[in-house]
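Only a single protein chain was left out; the remaining protein chains are all shown in position.
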Amino acid sequence: MIEARRGIRGLAFEGWTALALVVAPFVLPKIGFVPDTMNRVLVFGLFGVGFDLLFGFAGLLSFGQSAFFGTGGFVAAYLLTRMGLTSVMLGLAVGVVAAAVAGLLVGMIALRRTGIYFAMITVAIAEVFFFMENSPLSDYTGGENGLPGVPGPTFNFGFASVHVTGGWSMYVFLAVCYFVGLALARRIVASPVGRIFVAIRDNPLRAAAVGHDVHAYKLLAFVIAAAYAGFAGGLLGVLQGYMPPEAFTFDTSGQLIMQTVIGGLGTLIGPLVGAAVWLYLRDFLQGSLGMGASWKLALGVVFVLLVFFLRRGVVGGLSDLIALARSSARAPGKAAPGGGDDAPVFAAAPQNSNPAPPPARDPGEPEIAGPILQVRDLSKTYGGLAANSEINFSLERGELRGVIGPNGAGKSTFFKMLTCEINPSSGSIHFEGRDITNLGVTEVCQLGLSKSYQVNQLFTRLTPRENITIAALAERRGKFRLDLLRNPADIPGLSQQVHSTLALVSLTERADVPVSGLAYGEKRRLEIGLALATSPSLLLLDEPLAGMSPRERVETVKLLKSISKGRTTVIIDHDMDALFEMSERVTVLQLGKILVEGTPDEIKANAAVREAYLGGVLE
Amino acid sequence: MAIGKFGARDAGPVSRRTLLRAGAGLAGGALLPSGLILPALAEDQPALGTWPDGSSGSSVFVGISVPRTGTYAAAGEDLIKGYELAIEHLNAGSEIMTKISPNIKKGVLGKEVKYGIADSEAKPNTAVQNLTKFISDNKAVMVTGSVSSAEAVADNKTADREKVIYLVGISGSNDTTGKDCVRYSFRECFYGQTAAKAIMPVLIKNLGKNKKVAYLTPDYTYGHTVQKSMEEFGNEGGWTKATDQVSPLGTTDFSSYLLNVANSGADVVVNINFGRDAVLSIKQAKQFGILDKMTLVVPYNTPFLAKEVGADTMQGVFAATDYWWTLEDTNPIAKMFNDAFRAKYQYSPEWSANLAYAQIAMWADALERAKSFYPPDVIKAYEAGAKVQSTVGEVFFRGADHQLVRPVVIERGKKPADMKTPEDFYDIVEVVPGEGLMQSPTEFGCKLGSYT
Partner (left out) sequence: MLSLPNFAAQAFNGLVLGALLALIASGLTIIYGTLGVLNLAHGAMFMVGGYAGVVAYQYSGSYLVAVAAGSLFVMALGLLMERVVIRHFYDRPPEDQILVTFGLGIVYVELVRLTFGSLSQSMPPPSWAAGITSLGFMIYPTYRLAVVGIVAVALLALYLVLYRSRLGMIVRAGIEDAVMVDSLGIDVYRVFMIVFGIGAMAAGFAGIVNVPIAPITPDVGESILVETFVVVVIGGVGSFPGAVLGGLIAGEILSLTSMVDPSYSQVMLFLVMTFVLVVRPRGLLGEQGRA
């Protein structure tokens, strides 16, 4: 993952890219690149930047990018040829806007589904767009002829005017456009929005549960990718002086995908490398070796091999190699690689021996009298099975409530309804006086109710620090904010919150180790930390002690006691000793209904409870 | 004919260039090959397109871009054969070339012609890329080839932008020398309007007036322009359109369209599809019994159609075409061409090969008359409208739209029993002369651009 960096070092990536772009015209022709090919590489590289944001970062595999490539290209070309617009840059800009709008409309349809269905819808959309271009709209698009005569831009610098046509002047123009696009993408990736994209790809369920409007972010990614595609499409028309109908074909989308994967997903510069490889091999294999159509076979095989073995493509593989070399050169045992170089938001602040837990969310309005949580007649049935039946449950502010019950009692289902992950069949839930019964998990989290999961729902590709940051970002920024260019370090209080949460769950030492490298107990603590970072006023903990060793249990119980100060907490667990030690009151569920409620002592003595667990007691 | 150190320039009219060149040659260029003299005497013209770079050596490069894959691949391969034969003959100074025009010598202006071939897949974008590569990499002095009009139009625009001469291959759309015409492109073959105007009177004469027509049209410019032309000329004989079934390029299953045709009540089915689409649609039309009820007309014949579809299906079918090999009975150049082609490729040439050959020959002729590779000079030589002999008689280019004025051949499929050889598919019904046939140059909106 690309780290956010500050200062001169932070711009190393951009610097190297700029250098490569400047040097390329002197070096590449020696191995057979001609200006025209290099220009095409730039156009497709730019097309791919947007796609990489969409797929490499946000994880959305779309086969329909050609629709936006073509839309942007043809709108720009139409304005510049048939409508007589003289400013090429303005034409391109309008093309970008048109493509973004198309992206928004298509996204609203396509993103209603995920994974494979999403991919299939994008295929269909691409075909529909191609058809529209070819037939009904052919008066505007020139049908299968395309739109010829697209002019190159002219720049007036006062003292001189430069008209860009083909060849090297076009290269300079395109290189500048590419660089701007790339630098912008880098900013987006480093911004909170970029971080959230990555989280969504990793674990969309949890991203929603910590308070992000996942659908809105996906749509944003889709629109951004469409805008890049539209820009690249417009540039293609300018490059060739002709806008071809093939821009809309499924083939173009497929070519983009293959180039990006070959070059490297999630690297932003991968598509440029992939396009260079693709176009170079096409010319080289076809021309010099006279292989005819088999260049595509060679590329297809390379593609399959890369998907198999080198999922991160050429650039990804190279950067992994470099990282590997760096880390083995570093002294072993050092906890946090790259800790000092990172931006302040990720850096470890000075240690505080008794960190205060992040405060519970400030409700803003004066505290409402009455229970913080009021559940009435809550039921959930699945077909014939009643998972929860008419549960009446209320919670006072500041309480620490335990919930126990034999397996199959409906405890987890109950929690899921509270967080609005599932909708109840009947009944109502009121949180802080507000009816939250059919809201979504994101809204509820933003209101201050969140949960730590029984089975870890972590962002496994990120580090603990990054995990907590994701949650904290939702807490700081609300469920959706369009801060594409913001540096996370500029968000007030963010680093403080992340740091203190990490300290609270004792993960400061391990904050920069990828989750996959953590021990189970550490992962459980991170799980709790995630829920905590959303600053909930009501915190639900689903079996926080599951799978822990006795020593870990003791530590975790201490942790749970400390975090329950100043907030309301409900804990489900099977470890009754721990639960009775921590809770003020305990609720017992059985077969979807509440059996009994009371203090731990009362519950311990209750015969019905013993019977429920042991199936009868021999007196 | 021996080429002296100073080339064939001795033969032409004396120009300032010639004098200067001769002078330089005398002055000390005795050891220099003729080609190198040209750039040393920098003309008053700035460089244009690939001139003078592309013609400064002892050879020049011609870029050929045709479909080798896809629906039109067969015609593309045939074009290649025509080009290759022509370039071979040109470099060898063959007699056929001289018969076409006495101006043609060995090579072009003393230079050998080299060439390269690229697959355009019948896609405009790929064609444009091919041309651009030929021009920037190989410094091609001329580019040529197309089977679909979409390619041809895209190639037109590219050639005009790059200032390199482009010779159209197959392109049936009226617009290629109509609203999409460019100063730098020249078309030899026939097209929708000429085909329709030539074939319609023959049809009316043979089949009668007031017929209902079902059209099978491929969904792009070529298809629509031919369909419009056919309808327009058909009106004069009271022919009306019963239905127009428009199919996308590359359709393999025409059943839906053919069922609509079968139920349309038409007397005649006009199949405008080209290439493999034509082969499939006709084969399937036979399967759906349409050819038993209706007469088939192919207003723009596809090369090898009869061979692929079979004489049995093609009997009685009216077609308009650019060239058919039995013209050799009346045209000696056709006979020479056919013989040479058969010797090399073991079958009689179709009109695509003939087209390619003719374009190369006429280009060589124009170059010799221009005495230079400077594009505006060559263009002006074309526009002068000099007459050349060809396999279809005397032809010449029109200056106003760069279309070759030439006849259209109307043929009719023979009964299998009447075929004298396995290739003898058609009777030539009429050879309609071009001059009365072709519309006025501006009728399709041609506005040629500038020379430079």
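Labels for the chains are A and B, by order of writing; each one numbers its residues from 1.
Note that a residue touches a chain if its C-beta (ideal position, glycine included) is under 8 Å from a C-beta of that chain, and two chains touch if they have at least 3 such contacts.
Computed from a predicted structure; not experimentally measured.
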For the chain not depicted, the shown chains it touches: A, B
Options A:Gly45, A:Gly59 or A:Gly440, residue touching the unrepresented chain: A:Gly59
Residue touching the undisplayed chain, where the options are A:Lys296, A:Arg553 or A:Lys593: A:Lys296
Which residue of A:Ala124, A:Leu205 or A:Val455 touches the chain not shown here: A:Ala124
Candidates B:Trp239, B:Tyr257, B:Phe337 or B:Tyr382 - the one touching the absent chain: B:Tyr257
Where the unshown chain meets chain A, residue by residue: 55, 59, 61, 109, 112-117, 119-121, 123-125, 127-128, 131-132, 135, 250, 254, 257-258, 261, 293-294, 296-297, 300-301, 303-304, 307-308, 311
Missing-partner contacts on chain B, residue numbers: 68-70, 73-74, 219, 243, 245-248, 250, 252-253, 255-257, 259-260, 262-264, 276, 280, 284, 287-289
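By our rule, only the chains that are shown with their structure count from here on.
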Rounded Å distance between chain A and chain B, as computed from the means of their C-alpha atoms: 56
Complex interface listing, chain B residues touching chain A: 68-69, 118-119, 123-126, 128-129, 132-133, 136-137, 148-150, 153-154, 157-158, 161, 180, 219-221, 248-249
Touching residues (chain side chain A, partner chain B) in the complex: 34-36, 134-135, 143-146, 148-149, 167, 240-242, 244-247, 283, 286-287, 292-293
